[in-house]
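One structure below.
For this view, one protein chain was removed and the others were kept in their places.
A, B and C label the chains in the order they appear, each numbered from 1.
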Amino acid sequence: MLGYSLRRLGFLLLTVLLTSVIIFSVTQWLPGDVCRIILGREAGEKALDACRQDLGLEAPLPVQYLRWLADFSGGDWGQSFSTRTDIFPLVMQRLLNSLRLAVLTLLISVPLAVGLGVLAGLNEGKLVDNLISIGSLSVVGLPEFVTGILLIQLFSFELRRWGLPSLPANSSIRPEAGFVESLPSLILPAITATLVLLAYIARLTRSGVLEEMKQSYVRTADLKGLPRHIVVVRHILPNALLPTITVIAISFGWLISGLVVIENVFNYPGLGRLLVFAIDRRDLPLMQAVALVTVVGFALANLVADLVYALLNPRIRYTEGN
Amino acid sequence: MINEKTAPALNIKDLCVAYQQEGEWWEAVHEVSLQIQPGEIYGLVGESGSGKTTLALAVLRYLGKNGMIRQGKIELSGVDLVQLQPAEMRKLWGHQMALIPQNPQSSLNPAMRVGDQIAEVYRHTQDMETGEARHKAVEMLREVNIPDPGRVTLSYPHQLSGGMQQRVLIAMALSSNPSLLILDEPTTNLDVTTQATILDLLRSLIEQRQTAALYITHNLAVVAQMCRRAGVLYAGRLVEEAFINELFARPLHPYTQGLLESMPRLGDHKDSVRLRAIEGRAPVFGDIPSGCVFRPRCPIANEICETNPPLSVLPEGRKVRCHRWEVSLNEAGRSHLPDGRSDRNTTEKHQLQPLLSLEGVSVHYPLKRSLREVVRREPKRAVRAVEGMDLKILSGQTLGLVGESGSGKSTLARATLGVVDKTAGTIELLGIQLPDKLSRRTLDTLRKVQSVFQNPEEALNPYLTVGEILQRPMMTLLGWSRQEAIGRVPDLLRAVRLPAMYAERLPTQLSGGEKQRVAIARASAAKPNLLICDEPVSALDVSVQASILNLLEDLQAEHGNSLLFISHDMAVVGFLADTIAVIYLGELVEIAETGDLFKSPYHPYTEALLSAIPGTKVESRRVAAPLVGEIPSPIEKPGGCPFHSRCPRLVGEICKRQPPPWQSQQGSSKRYLCHIPWEELQAQQGDIQGFEISRG
Amino acid sequence: MKVNLHIIGRNKIALVIMLVLVFVSACGRVGATQPAPAAPTQGQSVSAEPRSERNGILRVAMQPIVQADPAFISSDSEVLVANHVYDYLVDIDPASKVIPRLAVDWQIENDGLTYVFTLAEGVQFHDGSPLTAQDVVWTFNRLRDPELELPTADLYSNIADIQATGELEVTFILNQPNPFFLYDLSDNHALVLKANTQDAATKFNGTGPFKVTSYSPEDRIILEANKDYYIQDLPKLEGVEILFFNDENAAVDALRSGQVDLVMRMSTALFTSLQDEPGIYTLDIPTNGFDLVRLRSDREPGDDPRVIQAFKLATDREAILQLVQQGYGAVGRDSPIGPMYTQYYSEETPIPERDVQAARQLLSEAGYPQGLDIVLHTPDTGGRPDLAVVLKEQWAEAGINVEVSVEPESVYYGEERWLEVDLGITGWGSRPYPQFYLDVMLKCEAVWNESHFCDPEFDELTTTAGTSLDEAQQAEAYQKIQQILIERGPVIIPYFFAQFAAISDKFQGFELKPFAGRTDFRLVNLQE
Partner (left out) sequence: MATHTGAAPSRGRRFVSQLRRLYAVPTAAFGTTVFVLFLALALLGPWIAPYGANQQDYQGARMAPSSLHWFGTDHLGRDVFSRVLLGAGEILWLSGGGTLLAVLCGTAIGLLSGYLGGWLDELIMRLFDSLLALPALLLALLMLGILGASAWSVLIVMVVVYTPIVARVVRSVVLSVKTRGFVEAARLQGESLGWILFREILPSVLPTLAVETAVRFSYGIFLVASLGFLGVGVQPPSPNWGLMVKEARQTISQTPWALYYPAGAISILVIGVNLMADGLKRIFQTRHD
C-alpha cells in the first residue's frame, strides 16, 4: 500500500510538472506585452525596459520557467499585475471559497445521488428506475447557466416578489465571512452544481449496482440464505460504489476549479472566476498561479481517488510487491 | 446406504424452463424428470447450451427475471419448490440447499475476507454471535482440508489459488449442512492435479453427510469417478439415464455413444484409432429441431425420428429417449484402424530432418521493482516462464507439449512464433536461426511457421467475412493477387470440411468448432512447414473436439507438415503426438516417444498428471501420494529440482540442492529429469491406464 | 491651448470626464437627484443642518478596481473609492463653481501666475498625522514630475514651482496664465496624499470622509465613516461597501434581490428592466459621452472619402439610438460637439438621410462594386457589442460586410489595438468642454488620433477655437468644424448616451453625476 501510494504520488508530481510546463508555455503565448500591460498605455520606452529587466523577461524561456517554478514552489507567487497585490493570499482566499462551495455541493449531491442510483439499480426496469433514469438524463442536459438563471429567477426574484424569504441572487460574499454567514449565498450555486453532479453520480452508481448484481458472488451470497438487505449492503454496495467513490473524488477537483460558468452566473468569488479575470486582464502571474493551483488540486483529488479506491479495494491493497 | 425405496431427497417431474430473449420465450429445459436419493451423487452430463445450468438454477429457483418455470414440480423433501414465494425460497437457501459454482474466483466477494464470508452464513441464518461464527468458519475450513485455516479466514479471495477458493466455496456450501447440494462444474477451471484433490474431497464430504447431490458437468470421466447414476442432457431433454457402469458399458442413446467415443482415451493413438466425431452442431435457442432433437446429427436417424421419441423405461433403472436405441446398441463402437494405416511410422525417425530445433531457450519477463526493492538494491527479478529448453521437431512429425497452466508451454510457443522475445538460446528453422522479433522475420519464415490459437472466439476478426479472412495469408505470405486468393478459398473450406458458401459468413454466424476450422484453414492456407496449435480444442465442446483432432491429423497426412501441439490433456496429446514433452515450471522434465511415455517409469510429475486424470487406473505397487500444495511462482523458483516442493517421491535433501540428471535407458526413447534412477523408479511405479469400462 | 493629457482609460471607459460641472450648470440640469421626501434637497449641502448620528451602510455595486494609487486611477470605481478615501484640494460644485475642499480659501496674484491656497485646519490623515502644506506640495510635485511619467505630468507641465509658504499655506507658480487652472487642480488624479507615501497602491492613507477597513481585490472594499473628518457631521453614512462585479447583470441581480443598494453605470437594457422594480429608484441624466465609430483614413479603404461617405450614408442613427440605447440619450451628428454644449452645438449642416443605394454607388465608384469586407472591432463593454451588431446589419444592406470582433477592454485598449485597427468603436467619456475631443482625437498630431484624420482646415479651425477669447469667433469655428466632420470626418457618432443609476429607496440624498466616479456619498444617508 505504501509503495502504491508513493508510486501514485510520483505519478502526480510528474503530471503536475508536465502541466506546469504547459501552463507556462501557454501563458507565454498570450498576446500582449506584459510590461505594457503593467505600466499602461502611455508608459515610456525607458520605463518599459526597466520593467522588463525587473521581471527578468530578457532571460531565455527555459531559464524563466525554472525561475518561475523555483519561486512558485518556494511560496513566492509574486504580485498580480492587475491588482498589484500579493497573489498568494488572494488565491488562497479564493481557494477557500471554492472549497466551501465544493464541500457543500458534495454534502448535498453525494447522499442524494448515491441513494437515487442505488434505488434505481436495485429496481432495474421498474417505474422508479425509469423515473430516476429519465430524470437524471434530463438534468444532465441542462447547462449550468440555464439552471443557474432559472434558480435565480425562482428562488430569488419570484420568492421576493411574493414577499417570501428568498435566497440571494448574487453570491459574492465578504472575505472574512464564516461558513455559516456565507451559507445563504452558497445554496443556489451549490444546487446548480449538484444538478450537474447528481445525474452523473446517480447514473454511475446505478450502473455500478447493476454490474455487481450480475456477478456470481451475489448469487453465492443470495444462495447462502442471507437476507436481501444484507446482500445489498454487505456484498453489492461495497463493490458497486468503488467507481462512484473515484468519481466523487474527481468531481471534487472539478468543483474546486471547473465552476467557471456557475461562479460567473452567481458572481461567486471562486477560483474559476479568478482565472477568467486573470485571462481577461492578461495577468500572467495570477493566471499561472490559479492554473497551477487548479492542477495541483485536480491531481490531488485524483490521488485521493486512487488511494481511497485502493484502500477500499483489497485487490489493490494486498498486491503490493507483485 | 442409498435405499431406492425411501422418498427421494429431490424429485423433479416434467420440468420445463423457458428463457426470454429479445421479447420471445425459448424453452431451455423440456420435460425433465429425475430423482435423487439422500446420499446419492447424481451426474447430469451435457455440453454447453444443453440446459444443465438452467436446470440447476431452476431447482434453486434462481432463474432471474428473464427465466421462468413453465410447468412441472421440483419437490425437495416433499415440498414443491415451484409453489414457493421468493421469500420462502430465501429461507431454504443456505439451510436446505446449496450451490457449489463453477467459477470460484468470481463467486467470492472480492472485497470481503473469506472468513467473514463463511461466518456470515452462521450469523444471519443461524443467529450466531460473531465470535462463535468466526470460530465455526475456521472449523469449516479445516474440514475442507485447508492448511492453516486461521490465517486463511483473514485472506481476501484474490490472495488464494483457484483450488483454495473452491475449497472455501465448498466450506460455505456445507456450512449449513444442506440436504441438497448442487455442484455446477466445480472443477472445470482447475488444473488436473487440483481437480483430483477437490473431487476426492467432495466425494468424501458428501458421503459423510449423506447429502443428495446433483453434479453437473460436461466431463464424462468426472461423472464416472463421482456419481452413482447419471443423466445425459441434450438440447434441454434428458435423453438417457442409467447407473454409471451401465451407461459407460452399454450407452443406448446415439448421443451418449458419440460423447463416449469422440474423446481419445489415455493410450489411444492416431495410428491405431480413428475418433468418431459427432457431426453438425448443437441446436441453439429457437432452432430446436422437431421430433427427436438429435435427429440432424444422428448417424442412425430415419423417418420415424421426425416424431417425438418416447422415454423408454428399461430394467435396471435405465431410461432412454430414442426410437432406435436397439439399433444404436448394435452400431456402436469405435473404428479401429487397420494396422498399415500409419505409413509415417515406416520411416525411421533418425532419418528425418529436424525442422525446428530449440537450444537452451529461456524466456524471462522482467518485473518492475517496487520502490522498496530499488531502495534496498535488491536484484531485478523476472518471471522465468521458460528456462533452458532444448527441443527438436522433426519434419512431418508431431511434438506434444504437456503441462499444467503456468508451466510455460504457451510462452514457448509464442517465443517460437516471434511474438514474445526470448531471453537466451537459439531457435533454428531448417538450420537457419530465427530472429527474435516478428518484424525482423522474412515473409518466407512467417509462412513456414503458422499458428492456431486456443480461443476460437478471439481467433477470427468478427468484422471480416470468412472469405476475406482466408484470402489474406495467401495474399501476404504467398504474394498472390486477390483474384488468385479468392479462387483458392473454396478449396481451403473444403479441406476443413466446411461448405464453400461459408466464405460469405461472418465469424459471429459460426459455431465454436466452425470458427476453429476456419482458423485452421487460415493457418494452413500458405502451406506452413510447422503448425503450432496451442490448446486448440480445450475451449470446444466434447462432441466437436474429435472432429478438430481428426482434421489436424488429416491435414498433416496431406501436407506432411510438422505439428507442435500444446495441451494440458494427456489423452489428447497422447492421441496426436509422436513425441511428448512434459514441462513443469518452464523446464523440460520428461520427453519420450508417445508409445514409451505411457510406460513406467515416469517422472514423478508425469505420474501425478497421469494419475490425476479422473477414472485412470493405476496398477501401482506403491500408490504415490497426491501432489501437495500449489504450483510455485515462476518468480521464486525452488532450487535444485524444480519439482521438489511438490514431489510425492522426494528422495531427500539432494532434490532441494542439486539439479537432477537426465535418466534414460537403452531401448526406450524416454528421458526424464530426476534423481531417482530408472530401475528404482520403475520398481515404485506401475503402468497407468485410462479408464475403460469393458463392454458387455 | 494645451492638451489635457490626464485621461487614462486603460481598463475602464477609455476616457473619463473632468470638470463635468462646468457644462452641467450651463444646461441647467444639475445632475439627477433622488427625491428625498424626509429631507429637502436644498438642505443637502456642506452646511446642512447638523445631524448628530450617522446611519446606514451603503452597499454599492461597481466594477472591480484595478488601480488604487490616485495617480493612476481612471475608472468610475477607482475614482469613486479615491474620492471618498482622499480629498481634492478644490472641488467643483453642481453650479460649476470651484468650491473649497481641503483648501478653504485662495488668492490669485501676479496676473494669474501665482495661486496661494490656505488649507483647512484640523485635517488629519487616517493614520492620525495632521495635513500640512508639505503634503500638498509633495502630492503635486509627484503628479507633475516628468521623470515619473505619471499620466498627469503633461496636465501640470505649466506649473513652474510649488512651495509651502506656511504651515497651512501652499503657493503654485505658473509659467503662463491659465484660466482653467483651478479646474485642473480638481482633476480626478489630484487627490492629496501624505508626503513621501511610497505605497499608495496598497495603503489608503487619505484625509477623506471614509477609511478603508478592508480591501479584497476582485471582491470588495469596505469603508467606514471617518469620525475625525474635518467637516463636522459628515459623512452621514456609517459606512460604504463597494462590491465588485465584473458583470453588470450580476450587479443588477444583486440590487434586485436586495444585496446591494446602488448600481451606477449599466446598460440601457438593464436600466429599463429596473424601471418598474418596487423599492428601487432609477435615475438618468444626459451626458456628452458617446461611442465613436471610426475608420482609419490613412489607408485603404478609409483613405477614399467616398468610402467614408458610404459608411455614413448606410447608417441609420435614429434606429441605433432606439435599439442600442432604447431611446435614452440623444442622436449624434458625427461630431463630439453634442447638444449639451448649447453654445456650440449646431444643426445647421444637415446629416444626409440614410441612402443605401447611394452608399452602394459610392462604394462601387471607390472600387468596391462587390461590396467591402471589413472587421469591426469593439470592446466588450456597455452597448458597444450591440452597436456593432446593429451596424453590421445596417451596413450589410449597403454591401459592407462586417465581421464583428468583440475584445476585452484590457486587450483592446491595453495593447493599443484601438489605435491600430481599420474599423473600430471607442467609448469616450463626457467632458466639460468640446475642445478636448478635438485636441486629443481628431487633430492631425493628436496623441489618440485613432482615425488618423489629417485635415489642415480642421486643424486650423481647432486651433482657432481653442485659443480665441472671442466667443463669437469660437462658436463659428466650432460650427464649421461640425460641418467638416459631417462632410468628411472618418467618424460616426450615432448617439450620446445617458448616465444611469438605480438605488434602493431606503436611501436619500443621492445625486448622480455624469461621471459616476465623482458622485459624492458624503450627504447620502438612510431614511428614517
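Operating definition for what follows: a residue touches a chain if its C-beta (ideal position, glycine included) is under 8 Å from a C-beta of that chain, and two chains touch if they have at least 3 such contacts.
Predicted model, so just to flag it, every value in this text is computed and none were measured.
Engineer: Given the contact rule set out at the top, which of the displayed chains would the hidden chain touch in the full complex?
Structural biologist: A, B, C
Engineer: Looking at the full complex, which residue from B:Ser357, B:Thr476, B:Ser538 or B:Ser668 touches the chain that isn't shown here?
Structural biologist: In the complete complex, the chain left out is touched by residue B:Thr476.
Engineer: Among A:Pro189, A:Gly225, A:Gly258 or A:Pro285, which one is in touch with the chain left out?
Structural biologist: Touching the chain that is not displayed is residue A:Gly258.
Engineer: Would you indicate which residue among B:Val320, B:Leu460 or B:Leu627 is in contact with the undisplayed chain?
Structural biologist: For the chain that is not drawn, the touching residue is B:Leu460.
Engineer: Out of C:Leu58, C:Val123, C:Ala388 or C:Val421, point to the residue that touches the absent chain in the complete complex.
Structural biologist: Final answer for the missing-chain contact: C:Ala388.
Engineer: With respect to the chain omitted from the figure, which of A:Gly10, A:Gly56, A:Pro111 or A:Pro143 is a touching residue?
Structural biologist: In the complete complex, the chain left out is touched by residue A:Pro143.
Engineer: Go through subunit B and note every residue touching the omitted chain.
Structural biologist: 417-419, 438, 443, 446, 449-451, 453-455, 458-465, 467-469, 472-473, 476-477, 483, 486, 489, 500-501, 503-504, 506, 519, 522-523, 526
Engineer: In terms of residues, what is the contact footprint of the unshown chain on subunit C?
Structural biologist: 248-249, 267, 269-270, 272-273, 277, 318-319, 322-324, 326, 380, 385-386, 388-390, 392-393, 396, 403-407
Engineer: Could you please point out the subunit A residues that touch the chain left off the display?
Structural biologist: Here the touching residues of subunit A are 14-16, 18-19, 21-23, 26-27, 29-31, 133-134, 137-138, 140-146, 149-150, 153, 253-254, 257-258, 260-261, 264, 272, 275-276, 279, 282, 287, 291, 294-295, 298-299, 302.
The rule we apply is simple: only the chains that are shown with their structure count from here on.
Engineer: Using mean C-alpha positions as chain centres, tell me how far subunit A is from subunit B in Å, no decimals.
Structural biologist: About 51 Å, centre to centre.
Engineer: State, to the nearest whole Å, the distance from the C-alpha centre of subunit B to the C-alpha centre of subunit C.
Structural biologist: Distance between chain centres, rounded to whole Å: 90 Å.
Engineer: Give every residue of subunit A touching subunit C within the complex, in rising order.
Structural biologist: 31-33, 36-37, 40-44, 46-47, 80, 82-85, 90, 93, 152, 156-157, 160, 166-170, 172, 174-176, 264-267, 269, 273-274, 277, 280-282
Engineer: Once bound in the complex, which stretches of subunit C touch subunit A?
Structural biologist: 5, 8, 10-11, 64, 66-68, 72, 149, 151, 201-202, 214, 216-220, 222, 243-247, 250-251, 253-254, 256-260, 408, 410-411, 413-416
Engineer: Please output the residues of subunit A touching subunit B within their complex, sorted ascending.
Structural biologist: Subunit A reaches subunit B through residues 3, 6-7, 125, 215-217, 219-228, 230, 234-235, 238-239, 242, 312-315, 318-321.
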